[in-house]
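What you see is the complex with one protein chain gone and the rest in place.
Naming follows writing order (A and B), and every chain is counted from residue 1.
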Amino acid sequence: MTGREPTDTRTHATTETGSPRANDARTEAVPPDALTDGGRMDGAGSGGDRADEAPLLSVEGLTTRFYADRVISAVDGISYELRAGETLGIVGESGAGKSVSVRSLVGLIDEGEVTGSVEWRGQELVGAPTRTLRGIRGSGIGMVFQNAEAAFDPIETVGSQIVEAVHASRDLSNQAARAEAIDLLEEVGIGDPAGRFDDYPHEYSGGMAQRAAIAMALAGEPDLLIADEPTTGLDVSVQAGIVDLFRELVAEREMSLLLISHDLGVVSQLCRRIMVMYAGRIVERGSRKQLLGSPRHPYTQAFLRSVPDVDERRDLEPIGGSPPDLADPPAGCRFHPRCPAAEAGLCDGAAPPTVRFADGSDDGAAGGGDADRHEATCYAYAETHPGGDDYDRSAVASIEWDGAVPEVDE
Amino acid sequence: MAGRTDTGGESGGEGDRETASRADRPAVRRARRFARRFRRNRLATVGLLILVVFLVVAVFPGQIAPQPYDATDVPDRLEGPSLENPMGTDRYGRDVFSRVVFGARVAFQVAVLTPLVAMVVGVPIGLLAGYYGGLLDDALMRVMDSIFAFPTILLGLTLVAVFGQSLTNIVLALGVVFIPQFARITRGSALSVAEENHVKVARSLGASDARILALHVFPFCLSAILVQATITAALAIILESSLSFLGVGVPPPRPSWGGMLRVGKGFVSSGEWWYSVFPGLAIVFSVLGFNLLGDGLRSVLDPRTDPDR
Partner (left out) sequence: MTTTMREYAVKRLLWAVPVLALVTFIVFGLVRLVPGGPAVVMLGTDASPEQLEAVRTELGLNQPVYVQYLDYMGGVFRGDFGRSYVNNQQVSAAIASRLPTTLFVTLAGFVVSLTVAIPAGTLSAVKRGTKWDSVGLTFGLLGVSVPNFWLGIVLLLTFGVTYDLLPVAGYVSPLSDPVEGLRYLILPGVTLGTAMAAIVTRMLRSELLEELQGDYLDAIRMKGVSETRTLVHAMKNAFIPVVTVIGMQFGYLLGGSIIIEVVFSIPGMGRLLVNAITSRDYITLQGIVIVYTTFFVVVNLVVDLTYFHLNPRLRGQ
């Protein structure tokens, strides 16, 4: 399958994989430019000071395919990094491959083939034996799923399952584990934790169950918490509570957070950096401010326009067309059939290049490393046309962003 | 799984008058689809084949069996399988193969009639119980449970013991035994349909309950009932042969497989095994046919319940 690598060494961009880490897989490489993380959203944590450390999680060319009667490429060569204490969000519509990509990180893909590289603290996870993965699950990486009640075994008490999580990652006596579990329940905001310990999952309300699931994910004291659509399906009022909870936890535990959601509001409240996924590929990435203020990729723009805005009265514009068939995706840029600025002969050929934008890094510091790059994978921004210089840029004008810059509290 | 948004099919937007005139076309399409899926399911096809053979043997035993079932030939009694008697001879010198062939008729009659009897009573009970619910449901199900409370063989034994042995009585007795199964299955399906929108719509349009039950609820239960029918047929054969084995089945001179086994057991210690083995194989064969068909039907009619999808 051609065009899997979305990066391209043309135009005013360095490649995504510019850091030497790509070549020496096992050494802890230092990115070429020291980078100040422009302040975490809630001001806590020392993410910025650790910017010159190696990333916690390093994903490179991650590809996941399912083999049914057809080959489905659910995730097609995505790469990114996550540093300690960072908050990263992945947004996109259903079927974009967001969930599959994070499940592929930790080896939860049962019936598919995962290729590429996923390094956790320098250790390769793709193809690693289950024992290695087990060691990382829980104590290194914790995960919260969408349907909270589905995270629990229905015939065991919630408390016992949290204790199970504690035992799996830490060495505590039964009593200590139980006490720890109760503490965790309290930490996530569940009243009467000792009493609730002996309740069954179906006796918890939706919001409480999600809190308990979060407690369970934290039981191993992970360095990274992955949350896959944690607020989807919850009441709006309950959602706010969960979002607040995540915010507190990230701050207090100095954890990294990888948040998946199709709800841009939730992601923008919790994540300092955001990546936009479409049809298994990352189409744009940048800081929250960049992405919400000046989205570049036509899909990102369309996505933003389709989301209601509390402050501004405007029409919702659904994205035209339907999501692509991942067993037979469009050639070239996978978004081109639905893109208002698509150019025949260009966008439907080879995969588009990734272009970096000059507004990268919030406080104007020169880019480098993954942290504050604002990039989009789209031909519209390529400076030189593959066929020559005569590139019709009138289409690009149509994707200038005219939406209001949202207020984002830092 | 990759989602290609399905904008085809009978989505809203078609004119209503079109739907009315196409009322029978979806059924034809469904039937064809069903036939196609059925053929692809190997187990179901094998089952059907077996049953066809069974049917042919049951309907035309005279043409297939080399000898009449009561043709005694005493000098040749208790001979093992040979070219002349592929399944050996019994204690009177009768050809076992012929007797097995003739025994198919009884088995087939039981297999077909028993589910019918059970359905005729059980399905309406289930429909009423599932559709109306409440007190009627409770009462009906209690009665069903009391029948269900009897182990099947026990009930069959008792009924036949009381009312006497004849084919009719046996079919009736076995039919009664299986009524609760049909009632339960039908009730289950009826319960889930009763809440469906198209039923509510029909009711609000003033359709009578009977009409609703017949046109909307019953068709929905059909696949479950069919599957249950094959299961019941299989069980009925086993049950009847068990009764015959105990001496309480279809009376002689009609040959029945269970009856043959009853006699055959007496010769086991002296080594004349063919009289016990072959009729039993016939039972296994015919039961297998029904079971395969039932399994196949289940996966074809409702692929969602098939754990192997």
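In this text, a contact is a pair of C-beta atoms (placed from the backbone, for glycine too) under 8 Å apart; a residue touches a chain by one contact, two chains touch by 3 or more.
Note that the structure is a prediction, hence the values are computed from the model and not measured.
Peer 1: Out of B:193, B:287 or B:301, point to the residue that touches the absent chain in the complete complex.
Peer 2: Of these options, the touching residue for the absent chain is B:287.
Peer 1: Which residue from B:38, B:92, B:220 or B:273 sits in contact with the chain not drawn here?
Peer 2: B:273
Peer 1: From the listed residues B:123, B:159, B:183 or B:250, report the one that touches the chain absent from this view.
Peer 2: B:159
Peer 1: Determine which one of A:134, A:253 or A:305 touches the chain that has been left out.
Peer 2: Of the listed residues, the one touching the omitted chain is A:134.
Peer 1: Of the listed residues A:56, A:84, A:151 or A:326, which contacts the missing chain in the full complex?
Peer 2: Of all options in A:56, A:84, A:151 or A:326, contact with the hidden chain holds for A:151.
Peer 1: Tell me where the left-out chain touches chain B, residue by residue.
Peer 2: Residues 142-143, 145-146, 149-154, 157-159, 161-164, 234, 238, 241-242, 245-248, 258, 261, 264-265, 268-269, 271, 273, 276-277, 280, 283-284, 287-288, 291-292, 295, 307-308 of chain B touch the chain that is not shown.
Peer 1: Residue by residue, what part of chain A touches the chain that was omitted?
Peer 2: 103, 106, 108, 130, 134-139, 141-143, 145, 147, 150-156, 161, 164-165, 168-169, 200, 202-203, 213, 216-217, 219-220
Rule of thumb we're sticking to: only the chains that are shown with their structure count from here on.
Peer 1: Averaged over CA atoms, how far is the centre of chain A from the centre of chain B? Could you give it in whole Å?
Peer 2: The separation of the two C-alpha centroids amounts to 55 Å.
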